[in-house]
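What you see is the complex with one protein chain gone and the rest in place.
For subunit A:
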Amino acid sequence: MMALTAAGAALGSSMAAVAAGAGSVASCALGAGPAAAAGAASAGSVGLAVSGVAVNAGLGAAAGAAGTAGAGLAASGAAGTASSALAATGAGVGAGAWGADAGLALVEAAAGVALLVALAVPLSAYLVNVMEGRRTAAARVLGPVERAAFRLVRVSPDDAMDWRRFLVAALALTLIGAAALMALLMGQGALPLNPEGVAGLPLATAFNVAVSFATNTDWQAVAGESSLSYLSQMAGLAVQNFVSPAIGIAVAFALMRGLTGAGGSAVGNLFADVIRAILYLLLPLALIGALVGVAEGTPQTLEGYQTVQLVEPVAVDADGNVVDADDPAAVEEVTSAVVPLGPQASQVSIKQLGTNGGGFNGANSASALENPTPLTNALQCLAILLIPLTLVLCLGRMANDRRQGRALMAAVLVLLAVAVAAIVLAEAQATPQLAQGGAVYLGGEGQSAGNMEGKETRIGVGASAVWAAFTTAASNGSVNATMEGLTPGGALVPLTLMGLGEVVGGGAGTGLVGLLGFAVLTVFIASLMVGRTPEYLGKKIGPVEMRMAVLTVVSPALVILAGAAALCLLPGGAAAVGERGAAGFSELLYGAVSAGANNGSAMGGLDANATVVNVVLGLEMLAGRLLPMAAALALAGSLAARESVSAGAGTLSTASPLFVFLLLVIIVLVGALTLLPALALGPAAELLAAY
């Protein structure tokens, strides 16, 4: 009983701290924008009421259908059930008021998710074999390289580390990687492979970018095509695009070993894990993706940028803005344009697979150079979630009970289905500001129906909306449309997905870690309610485990709220936003959420290269990565030391639909408690004011 009380106290105090953080963000935002709050309060037109009811009804149906599907999945293991619910919703939508385009987008998203789950099943078996050092067919080719790497780095896969050594190794690799990248970025002006002659980055920018890529965030403070040399891209950023997800995967396996091991203190060897994840998983997949990308049109060259002649020369003013030729401010005629090149295809594939998301170009995958065709768009969109979903199924294989992985997968797919449906329907609706009372055609005849603002013609509204959900469900952050261009209702989805702690797939490794943190929390709370001993996968959950699970789950939210509060309060933070009022707070909050959750997507209106933004978000990214990682490894170590107990009559089944439901409730509850106040001041106020 004492154990339970102590753990409960840990939970309570963490929640109180989070609530305090939310309060400080709320109060500072209120101080900044009373006009926005007033606008939100007074909004309440008939239009809002009508469309709001329609959206709620649709979402309710979607959530209900997806919920049933999730339970069916957990019980029977039919992997496609959740996505068929999404497809059914899509068919219904297609026939309803939203039009055929939204329906088709939902059906395609459902097909994509089904394909991903189908791929994740064999890939999870392969990955577990690789990470546990068992023989695989690939070892015939890669085995010699693997052994050479072990000798070079002076490690042995049999030298199992306890959690402290594992953590020190992960910290060392992350921090040395960030330091080396920072040095490279600052010195790029004097280094080779710099055909455009870009200068070294200033200190604060280099710190932000280096931390960003070493923590798997890939927030982009500067546009790559204008600020980074080819060397910085390929030997700097791309290397972290491989190493940082590999560290995440290693930590996830350490936690799984702790959960499923038979006692002892060892959780694996970080260096061996990282080497294996890169060699057997990331590098082969990246190679395939890069070759498809270049065949479709993504540049891959070490030659400098191409200059092309403009068909219509344009006049520009003294600030470089394009103006009419007869404008008195015109000072110069521009007759040529630039086409940025470089080794892009090799970087784009790993940016997606490793849940990195940092583009070669500032426009990321909205740029037709990085994402030239519908085929590349579909493949990149799927690649975003491939490894996160594979890792969820790895849990079942590590536990020798595949129902455990399926139960977590069911929870993930339910949340994903709701998010995809919500954002696709929101974007299909567009906004009155775009509709102009019917003067702008928003239908689907000969064009993509809905809100095209900030979206690319070849991709269209539906596929852009699906991507926005995928990229924030996984901790990826790459974009194929601007996040700022989303409707206020649509913008709530990525914010919510990131705010839930990135457990809907999440980052490579970190997503599963967060999900397992929530699972432990759920086991504890559920067992407490019915007076059973909390156990997960045969391991007793004691006070230490509870403290660490809570830390794993709430530390990203704490970091986010602290960062948002700092940006609001520090001089220069509020000045960096592009819009005023609620929209401005949305930009700022989005930045803080994106950095703390290690996502990296941005609402472009925020001046991401302002010094205060660079430093605050840089620190946020480090804390948002390392705190949960340390807590997860402590949890792994503590669990590893526990003997496995066999399940008795009093054990709560963690593979049942009931558990999936409870897990969902806990995830949504914690996410809502931590981020609702802040969300209400930004996107929710914007949504109300828009109508």
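One rule holds in what follows: a residue touches a chain if its C-beta (ideal position, glycine included) is under 8 Å from a C-beta of that chain, and two chains touch if they have at least 3 such contacts; residues count from 1.
FYI, contacts and distances are computed from a predicted model.
Novice: Which of the following names does UniProt give to the chain that is not shown: "NADH-quinone oxidoreductase subunit H", "Chemotaxis protein CheA", "Potassium-transporting ATPase KdpC subunit" or "Circularly permuted ATP-grasp type 2 domain-containing protein"?
Specialist: "Potassium-transporting ATPase KdpC subunit"
Novice: Which candidate, A:Ala110, A:Leu255 or A:Ile275, sits in contact with the chain we can't see?
Specialist: Within the whole complex, the residue contacting the unshown chain is A:Ile275.
Novice: Hey, which of A:Leu173, A:Leu353, A:Ala526 or A:Ala678 is the one touching the hidden chain?
Specialist: Only one listed residue reaches the unshown chain, and that is A:Leu173.
Novice: Using the touch definition up top, pick the residue from A:Gln188, A:Ser229 or A:Asn377 that touches the left-out chain.
Specialist: A:Asn377
Novice: Just to verify: which one of A:Leu369, A:Val503 or A:Leu617 makes contact with the chain not shown?
Specialist: Selected residue, touching the omitted chain: A:Leu369.
Novice: Looking at A:Leu302, A:Ala575 or A:Val645, which residue reaches the missing chain?
Specialist: Answer from the full complex: A:Leu302 touches the omitted chain.
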